[in-house]
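Entry: chain A
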Amino acid sequence: MPEKILTKDFDVKHLFKIDEYMKKGGYKTLTRVLKELKPEDVMSEVKAAHLRGRGGAGFPAGVKWGFVPKDVDKPKYLCVNADEGEPGTFKDRYIMTHNPHLLLEGIVMTCFAVGIHTAYIYIRGEYENMAVRLENAISEAEAKGFIGKNILKTGFDLNVTVHRGAGAYICGEETALLESLEGKRGNPRLKPPFPAAVGLFQNPTVINNVETLSNVPCIMEKGADWFVKQGLSEDGGTRLFGVSGKVKKPGVYELPVGTSLKELVYTYAGGIKSGKKLKAVIPGGMSSPILKPDEIDISMDCASLMKADSMLGSGAVIVLDEDVPIIDVLRKVTQFYSHESCGQCTPCRIGNSWINKIVKRIYRGEGKKEDLDKIEKLASNILGRTLCPLGDAAAMPILSIVKKFRKELESFIKG
Partner candidate 1 sequence: MVEIFINDSAIKVKEGTTVLKAAEKAGIHIPHICFHDAFPPEGSCRMCLVEIEGHPCLELACSTQVREGMKVYTETENVRDARKGVLEFILAEHPMDCPICDKAGECTLQDYYEQYGLFESDFLEEKERKDKKVDIGKGLILDRERCVLCTRCVRFLRDITKTGELGVFERGVRSEIGIFGDQYIDNNYAGNLVELCPVGAITDKDFRFKTRNWFLKKGASVCPLCSRGCQIFIEYHPGFARFKVPKRVYRISSRVTSRDQSQKEKGYWICDIGRYGYSYMDKDRAENIILKQKNRPAERGEAEAFLGEKIKKLIYRNKLQRMGVVLNTWLTNEELFLARKIFTLDLELEKVFFTELDTGEKDDLLLTADRTPNKKGAEEIGFEINQIEKQKLFDETELLIVFWSSPFGLGSITELLPELSKVRTKILFTPFKRKWNDAFDLVIPTLVSAEKGGSFTNIDGKVQHFDAVLSPPGEARAEWEWLVSLGKEIEVDFNSYLGMKFPYDVYKKMKDKIEFFR
Partner candidate 2 sequence: MIEALIKFLCAIVWFLLLSLYLTWAERKESAVMQDRVGANRANFFGFRILGLFQPLADAIKMMTKEDFTPAFSKRFLHNLAPFLSFFFVAVTISTIPFGSHLMIGGKEFRLQVIDLNVGILFVLALLALSIYGVILSGWVSNNRWTLLGGLRGSAQLISYEVALGLSLIGIIMVFPSLKFSEIVGFQSELLFGWLPKWGVFLQPLGLIIFLMAAMAESERVPFDLPEGESEIVGFFTEYGGLKYGLYMFTDFMKVLIIACLLTTLFFGGYHVPWLYADGFHFPWGGDWLLPHGIVVLFQVIMFNLKVFFFCWLQILIRWTYPRFRYDQLMDFGWKFLIPLSLFNIAATAVLMSL
Partner candidate 3 sequence: MFRLFGYFFEIIRGSVITARHFIVNLFFHTLNLFGIKTKRKGAFTIQYPEQKSEIAERHRSLHRLMKRENGKPRCVACMLCQTVCPSECIYIEAAEDPDPEIQKYPSTFLIDISRCCFCGFCVEACPEDAIRMDTGEVELAQYNKDDLMLDLDFLLS
């Protein structure tokens, strides 16, 4: 087992309580950062650490912070994207359950770096326990003076609010999240302008994933160089991989970026359950294209997976064994996206429902020969032509499943 950075203390009981957290050295770095460093130092440190966003798109966090205009009168906001809706993903929940203070520490550092005084944690409504735990942690931290007015007497103010979403997948998309946070219907906005310039309430806004922000205290504690060394040069640190499906030991594994997928499945997760053969792996949450067994000897970082026409996404690895009919997978995927499409733009609204209807028909055994071609055509009509990435997220797995498992699907149509 490689060294754990983020989750090193997660086996400590009651780590979510501030006392336990501080016992383990929590908030020490924050004190140092606030008292000794300037905001620019923090930003350049994070930039140097090549910390990529852990939410799915994999955009470098430091660069993103840099987009926020510095000299404006408008208030700036930080939105923490805790709306973990991707099927197969449960890493943020892991962090928030075990160590909410780590996240809070990261939030304070980020806000300090960018000059933000208001932070929202947008958490999905289903995570009620975690929301309560976060709220408790916030009040604990406020009591200790880590959050609130005049933090640690440095004159830096920060107000952190937990906002519960209603559980829409689309609200994990950053602009939809903003709309939702503003109290409107969770529809994605047209980009550009990007949220860094025009975001929450038309003001500059930074939006980061829970895991991304949780990494910031580690970077500040041990330095960017050390952090980069843990992973790859362009993709630093470790990642939390949530392995689920037909493996012997499903769960969250913190591994350096660049660990092989094969290693992850066979070594850490213990291989396939009851000695069955591997059928396929979905490497980064449901929206990432599927990989066949001969493709899984691949480094788990954004660039390598992109090369293999897949994506790392949120690092949620779903393992399928030979018993899983691929039509089931396809049906789940299309069902999910047609249900979760917000209905704003045409290709995603109607395309997903159309594909879902076709797949359902195939599932009922009423498939027609040309259906697969039709699905491919529809999916490629959605791909790259929607308002927000949800369309792509829907089209990519569908396309890859149809392409890679065409024979099996065809046999289902004939049968």
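Keep in mind how these were chosen: all candidates are chains of the complex that A comes from, given by their letters.
Definition applied: a contact is a pair of C-beta atoms (placed from the backbone, for glycine too) under 8 Å apart; a residue touches a chain by one contact, two chains touch by 3 or more; residues count from 1.
For clarity, every value in this text was computed on a predicted model and none was experimentally measured.
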Considering only this complex, which of 1, 2 or 3 touches chain A? 1
Chain A - residues contacting candidate 1, complex: 168, 170, 185, 187, 190, 338-347, 349-354, 357-358, 361, 368, 374, 381, 384-387
